[in-house]
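Heads up, one of the protein chains got dropped from this complex, but the rest are sitting where they should.
Every chain is named by a letter (A and B) in the order it is written, and numbering of its residues begins at 1.
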Amino acid sequence: MTDASYLLSQFLNGLTIGMILLLIASGLTMLLGVLTILNFAHGAFYMLGAYLLYSIFVSKMFSWFWIALIIIPIFIAFISGFLEIFLLRPLYKRERLYTLLLTFGLAMVFDDLVLIIWGRDFLSVEVPKILSGTISLGDTSYPIYFLFIIVLGPVVSLILWYLLYKTKFGKLIRAASNDVEMLEALGINVKWVFTGVFALGASLSCLGGLLVAPFRSIVPGMGLEIFIESFIVVVIGGLGSFGGAIIGALLIGQLEAFGILIIPNFSMIFMYLILLLVLIFKPSGLFGEKTI
Amino acid sequence: MKIKNINKIFYTFIFILLFLLPISGNFYYINLFTEIIIISLLVMSLNILIGYTGMISLGHAVFLGLGAYTSALVMKDIYPSIMLGIFSAAIISSLYAFTVGIFCVRVSGLYFAMITLAFSQAIYTITYYWTSLTGGDDGMIGIPRPDLNILGIYNFSLESLENYYYFSLIVVSSLFYVMKKILDSPFGTVLQAIRENPERVQFLGISVFRYKLGAFVLSGFFAGIAGGLFAPFQGFISPELIYWTRSGEIILMTILGGMNSFIGPGIGAGILILLKDNILNYTEYWRIFLGSILIFFVLFMPGGFVGFLSEKFNEIFKIKK
Partner (left out) sequence: MIKKILLKLFLVKFIFLSSLLFSFGVAYAENTVKIGVLNPLTGLYAIVGKRASQGINMAVDEINQSGGILGMKLEALIRDSETNPDSSVRTGKRLILQDKVVALFGPLHGGAAIAVNNLAKQLKTPQFPWAATEEINTTMCSRYTWRVGSSAQQTSRAGALIAYREGYKNWSSISSDFSYGRSVVNQFKDYLTELDNSSNFKYQAWPKLGEDDYSAYITNIAKEKPEALYVGLFGADLIKFTKQAKAFGLFDKLKIFTDFGGNHIILKVLGDNNPFGHWASSRYLHYYPETEANKNFVKNFRARYDGVYPDMVAGEAYSTTMILAKAIQKAGSADKEKIVDALGETVFNAPEGWIIMRPSDHQGWQSSFWGVISKDSSYDFPILKNIQVISPVQGSHADEKSGQGCK
């Protein structure tokens, strides 16, 4: 393999990882920016996305993957909205410690719940036929499915950008992340904005899980690892900053792809070093504006 | 009778009960309660931050890990003395708390929570990947439990379950006594004032930063000792001790017991460990039970178990607050 195609392959690997991280991190950062909560159960939605894809996969429906791509995020949006209304709303007026604990408890519940519903057997999902196979890049080959994810990332980002900057709902979200009380004073029912943001974040997260299910494993606890990784992305990028989440996710993705070359075991430690440097010198993150 | 005296009687009573436990001969429970005693030290140390100073640390498990690995490494590679192990654990943890605290304590609220989480995960990652030192995710086995050398004359063996139980009980109880004295002193009062209104405290000319840092180091000191006791107790340690879900469990214990009292978190440790143990007798799905209990407590019993009972008690006997 020539150096050029090798570098390209690793770069694409990094992009794939980055796009998945972006989906989860964007939800997490919105929750932090707008609701000022750190949602420990955010990874649980990622996990549910994967498990639900399995369920749709085994139903052997026609175009199962494409149907799943649409209905699973919508389904999770409803479930998460439901949870937010009944479990989180009562806690907003209290100290943030309580929402932290509640989401932590929720993460625990979900980890066992998937075992109870889907059992302990190993679950495997196939890549949809149309996206399987490789494409040749110079003198090497690259999986089409990964390229699909890489393309999907910007598409979703564009949709999100449009939502945030060109719709009324988006305006409300941005306003809420700036000054909630003012928004309330203007007569807007902020409660529903919160629910909307929570549901949006959860459905983005589950989309990430759904996309990785065919090539990663579908296990309880998969949410815990991805939570920490997206947490790092969010802190580096800046709380509440969507653009920051994009940069952070891409950065971490590349680090994970190329890191194993340069310093095999220490690429992860390097990532934490960057995180700590950001926290020490610019706690609001590379692109964040406010410090809570 | 003053409240202070009642508490004293209460604590003495618990101590006596715990002291008598080994007579039951039930090795499993002696083992379990040793763990409860050690972990209660850990949880109480966290409460210095959460309950007294109002600082929510999401990375407290790091001290458990630092203390455990320090005492294990010291006893294995330097000199097999348990007091040296515990002492080193305390020093390293306090040093870490001081160094890291300088950066963490500058910020508060959610940021403080996140920075403590970040630091503890960083240490977890280092512990996980530094295989040559820590054994990586295979963990470290064969942690010795050397005899306790009293005044250079008498050797008290800590090999047996009962003996280590007594050792932990005595060490932890003494530390509780010290902790209580510190928290009842003016230092503790300032911490509580900081919890209520940091700006006012700053206006009074007191350096909030210094007191918060002091609380952080103090909390790290006690937590490190808990880690130092834990390593020889279990004989085996792994990076799992530092993973963020561990920190969550510690906070869970604080809330279960009640963060508004001194001993509450200690009781919370007992409740959680016993609860988890009991649940495991019936089902492997302990997470869904504990998670639901936590959700229930957060929504309906924020004062924790102790707080809840106090309230109910007051209602029944109509005691004015």
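The criterion applied here is as follows: a residue touches a chain if its C-beta (ideal position, glycine included) is under 8 Å from a C-beta of that chain, and two chains touch if they have at least 3 such contacts.
Everything numeric in this text was worked out from a predicted model, so none of it was measured.
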Touching the absent chain when the full complex is considered, from A:Phe75, A:Phe169, A:Phe215 or A:Phe270: A:Phe215
Sole residue of B:Phe10, B:Tyr177 or B:Phe203 that reaches the chain not shown, by the stated touch rule: B:Phe10
Contact partner of the left-out chain, one of A:Leu69, A:Ile85 or A:Val127: A:Val127
Absent chain, residues of chain B that touch it: 1, 3, 6, 9-10, 13-14, 17, 26-29, 31, 128-129, 131, 135-139, 141-142, 234-236, 238, 240-241, 267, 270-271, 274, 277-278, 280-281, 284, 305-306, 309-310, 313, 317, 319
Interface residues of chain A (partner: the chain not displayed): 1, 6, 9-10, 13-14, 16-17, 115, 120-122, 124, 126-127, 132, 134, 140-143, 145-146, 212, 214-217, 219-222, 225, 256-258, 260-261, 264-265
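Here is the rule we use: only the chains that are shown with their structure count from here on.
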Inter-centroid spacing, chain B versus chain A (mean Cα positions, whole Å): 33
In the complex with chain B, residue positions of chain A that touch it: 32, 36, 38, 40, 87, 90-91, 94, 96-98, 100-102, 104-113, 115-116, 224, 228, 231-232, 235, 265-266, 268-269, 272-273, 275-276, 279-280, 283, 291-292
Residue ranges of chain B in contact with chain A within the complex: 50, 56, 58, 103, 107, 109-111, 113-115, 117-119, 121-122, 125-126, 128-129, 131, 244-245, 248, 251-252, 255, 285-288, 290-295, 298-299, 302
